[in-house]
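Only one protein chain is missing; all other protein chains are in place.
For reference, chains read A and B in written order, and residue numbers begin at 1 within each chain.
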Amino acid sequence: MPVHFVRRAFVVLASAMLVLAACTAVSPSESATESESASESAAVSVAPEPQEILVLEWGGYDDPAFFADFAAASPEVPVSFEFGLSDADILGKMEAGSQADVFHFYSGWQQFYVDQGLVQEIDTSQLTNWDKVPDSFKAQGQVNGIQYFLPWDWGFSSILYNTEEVPEVTSWDVLLDPAYAGHISMWNDGPAAVTVSAYVHGYDETAITDQQLADIEAEWIAQKPLNAFYWSSEYDDLCPGVMDQTVWIAYAWQGCYATALYEGTPVAYANPSEGRNSWIGFYGISADTDSYQLALQFLDDKLADLTMSNVVNLFYYGAANQDVMDAIEDPVLIEAFGVDDPAILESTNFTPPVTDAQRTAWTEMWARVAAE
Amino acid sequence: MLGRRGTLPFLVGPPLAWLVGLFVVPLFVIVLFSLRPESGIVPPGSAWNPSLIQYGKVLDTPAFLRLLGTSALVAFIVAGAATLLAYPVAYFLAFRAGERATLYLTLLLVPFAVSYLLRIMTWKLMLGPAGVINSLLSGAGMIGEPLDLLLYSRPAVVITLVYVWIPFAALPVLAGLQRIQRSQLEAAADLGAGPWARFWRVTVPLSVPGAVAAFFMVFIPTVGEYVTPTLIGGTGGIMYGNLIQGFFGSAGNWPLGAALAMIMLVLTVVLVATAARIVNVRRLLS
Partner (left out) sequence: MRRRPSPAIGVGRTRVPLRGFYVAMLVLLYLPIAILLIFSFNPSQRLAFPLQGLTLDWYAAVLGDASLLKAARNSLLVGAGAATVATALGTLVAIATLRFRFRGRSALLGLAVLPLVVPFAVMGVAIFLLLVSLDIDKSLFTVVLGHSVIALPYATLIVLSRLGGLDPALEEAAMDLGASYPTTLRRVVLPLMGTALLSAWLTAFVVSFDEVALAVFLVGGDPTFPVLLYGRLRFGGQLPILISMAVLLTSVTIILSLVALRLSRRRE
């Protein structure tokens, strides 16, 4: 073995990587500082907020299509992203002192942010797109009458099923039906399982008793072998399974329904007698941000027509901008969102806020189901 | 001029400092967390009232402990199979590849730079009912119907993990084989030993430390494995690591997750320490 061989190999490898890194280096911060000094020399007397924004976001939403209006209106402002893996994770990061100016989470967690002083009121008078948001959505973003949160994306949870293998689904209990053993896929989430059982048996979701929880646990332990798999990620776990027809029945959001239908899979999205579940995604402005005005601008642009249409057309999620929803023409999406049915939002079950104790009990229950 | 003794602090100091700062202290933080009675989201800075509640929860749930045992067994099988199958690869690299050994070794490692998620997605294609393996087997007339167990099952997890670990396991085995000097083999040949005899009586015994290192290198992290079970384990292939991951991720219950992790850590250390003792005793006796 040649003596200097390794040293040379290291040097080549390391320097090649540095060269490669230099080639791919894109530094928006450099261009930002250049334009910062340019605008400073223009001497406008505005409170000097730092002109960049950090968003605590779910993976995938960092796509520029989801802040297209903001990027068009303020191209010199760099938008960076910190990623969260789940609602619990995002709350954890905010609690730990994340530097994010703006954060994104889903129904049921509003109270925690308010209780811990992590969020500040949104001055809706400065939002030009605020009128396009339905009142019911606005209300869900309020705590103690104060508008802390901005509704942005929303959707349903219901049963997605293969119309060739399964007759019309009218109830949530099809997820528990042994007739379809090996072809069911449930979301790997304890609170969701509790919700399904609550719908099926008529329990009050906000007041599940210990006995009811024990029954629910037994029910889902019995259900476990009926699954092909539990899914964690909509697009890389569930959807491929639905599209190659391994999965005939699934707890799913409407995104996978639209995706599968577009690819030609014979699927339908149920309107069960107990009602679909629905959820809303909210943005909050961090209480510690020093870019409040910029954050407001960012959120206002998020509600704008182009950005919100991208959410609907690229991601198949609902938009809080009612103008955009009314303008949907694609029959698949009309079916998915029940746009034709004006009463859909009334008959749907919005995810209620749950306490820490409930969430803990339900997630621990689910872990026991998984371990069986 | 620095003699041997004088060099020692410089050899021990940096790794020790690094490990204490970035491993021992964080681990201690996890231990502290596992002693918290609160469940769910715990704001940093909140008061710490130590309690064994979380450990009680784990030890009171037979399902958790059974899953831990099963996961350890899976890890044992995977480590054994991977080391066994890695051995011929390492042997080839050590004794047959000659000048090209490093090239061949690098070729083995490069696929790991590709995202594991993407590789598993294509692996699913190969394992599925319409996939490559089933097509080959039914084309050869060996099976009538596609094999179900190749995907979304515990066997699928074992097969995939063995597949993934073989190149990694080959490295310590290779390093061990490279220690063997030609002179030892020549001496055996001079004494009349044929190739197989030389292999079994010289090569294998001398390579045991490398194989043992490989076995532990695979066994230890596999006990807590969760990515592969999530992707292709289905509901039957769930492992202990999935529980931990769930509590640190979507369920947001760090104290319980920490307790689960600590119990796994203790069990693994005990198993490894016991095994290390057994191996040493055997070497003493041989």
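Just so we're on the same page, a contact is a pair of C-beta atoms (placed from the backbone, for glycine too) under 8 Å apart; a residue touches a chain by one contact, two chains touch by 3 or more.
Owing to the predicted nature of the structure, the values given are computational and were not obtained by experimental measurement.
Chemist: Considering the whole complex, which of B:Tyr55, B:Phe76 or B:Phe95 touches the chain not shown?
Modeler: That would be B:Phe95, which touches the missing chain.
Chemist: Looking beyond the chains shown, say which of A:Ser157, A:Thr195, A:Thr259 or A:Thr363 touches the absent one.
Modeler: From the options A:Ser157, A:Thr195, A:Thr259 or A:Thr363, the contact with the absent chain belongs to A:Thr259.
Chemist: Which one touches the absent chain: B:Leu16, B:Leu59, B:Leu149 or B:Ile278?
Modeler: B:Leu16
Chemist: Just the residue numbers, please: which parts of subunit A touch the chain that's not shown?
Modeler: These residues touch the chain not displayed: 1-10, 12-14, 16-17, 20-21, 24-26, 28, 54, 58-60, 62-63, 80-83, 85, 96-97, 99, 233-236, 239-240, 243-244, 255, 259, 263, 314-315.
Chemist: Which residues does subunit B use to touch the chain missing from this display?
Modeler: So the residues of subunit B touching the missing chain come out as 1-4, 6-8, 10-12, 14-16, 18-19, 22-27, 29-30, 33, 44, 88-89, 91-96, 98-99, 101-119, 121-123, 125-126, 132, 163, 166-168, 171-172, 174-176, 178-182, 185-186, 189-190, 192, 194-196, 198, 209-210, 213, 216-217, 220-221, 223-224, 226-227, 241, 244-245, 248-249, 254, 257-258, 261, 264-265, 268-269.
What we mean here is this: only the chains that are shown with their structure count from here on.
Chemist: Calculate how many whole Å lie between the centre of subunit A and the centre of subunit B, each centre taken as the average of the chain's C-alpha atoms.
Modeler: 34
Chemist: In their shared complex, at which residues does subunit B touch subunit A?
Modeler: So the residues of subunit B touching subunit A come out as 39-41, 43-44, 57, 61, 63-64, 66-67, 117, 121, 124, 128-130, 152, 230-231, 233-236, 238, 242-243, 246-247, 249-254, 256.
Chemist: Quick one: which bits of subunit A touch subunit B in the complex? Just the residue numbers, please.
Modeler: Checking each residue of subunit A against subunit B gives 85-89, 91-92, 95-97, 112, 116, 188-190, 224-225, 227-230, 232, 236-237, 240, 244, 246, 356-357, 359-360, 363-364, 366-368, 370-372.
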